[in-house]
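Note that one protein chain of the assembly has been removed; the remaining protein chains are unaltered in position.
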Amino acid sequence: MNIERHGTTGRYSDIVIHRETVYLVEIPQTLSADITTQTSEVLASIELSLKNSGSDKSRLLQVTLYLPDMADYDAMNAVWDAWVPPGTAPVRACIAASLANPGYRIEAVVVAARLAQ
Amino acid sequence: MNIERHGTTGRYSDIVIHRETVYLVEIPQTLSADITTQTSEVLASIELSLKNSGSDKSRLLQVTLYLPDMADYDAMNAVWDAWVPPGTAPVRACIAASLANPGYRIEAVVVAARLAQ
Partner (left out) sequence: MNIERHGTTGRYSDIVIHRETVYLVEIPQTLSADITTQTSEVLASIELSLKNSGSDKSRLLQVTLYLPDMADYDAMNAVWDAWVPPGTAPVRACIAASLANPGYRIEAVVVAARLAQ
């Protein structure tokens, strides 16, 4: 069995790891918060999940960011740009789309690499 | 050549397998059907495609579900939750977005693991 999962419910897992590839989806914690706070929360969740996966934020491969309101783009980027370690940015797409909970101003789908076991 | 494809047309393949990773996109078959029927169809298609790939539904890694109408979320989840084998749920994002055919109420983009060859 070469699939490792963390935070598994009947619907989803928080983290799935297959060989050296880590898959995450992160949502904000504070539904009433603005984009700056929610982006900080999502990035902190990514960072913690990667730490728990034997990876870290310098090993991101592909990130898709969904923003229900593209007017949040610049404020999101200010948090993102300060968070990404220099020289390690992943490929990234930013898509305007509504999300499952109207309180989410951002959702992140992440693929990262962990260190070889 | 280490890429395996099934159902390849000039536009897309139904299944692409690279090393131990399986990529699928599934759409519903009955365009006039409600979300319960269409979700069942999409999940049955995923299950069959995974079987044809040397994988199965307990080996999902990452799933992105697109729903044109997020009002379908709860009914979709009822089918999903009953379908996922306990303890094996993938990371999952659910995004509101219109799709190529207005008759699609759901589309699924799937990454799974097959057993090592």
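Points worth noting:
In this document, chain identifiers A and B correspond to the written order of the chains, with residue numbering beginning at 1 in each.
Everything below uses one rule, namely that contacts are C-beta pairs under 8 Å (C-beta built on N, C-alpha and C of every residue); 3 or more make two chains touch, one makes a residue touch a chain.
Because the structure is predicted, anything quoted here is derived from the model rather than measured.
Panel shows subunit A; residues 20-21, 59, 61-62, 64, 70, 73, 77, 80-81, 84, 86-97, 111, 113, 116 of it touch the chain omitted from the view.
Although one chain is hidden here, its contacts on subunit B can still be listed: residues 2-3, 5, 8-16, 18-19, 21, 23-25, 66, 95, 97-100, 107, 109, 111.
Criterion: only the chains that are shown with their structure count from here on.
Put simply, the C-alpha centre of subunit A and that of subunit B have 21 angstrom between them.
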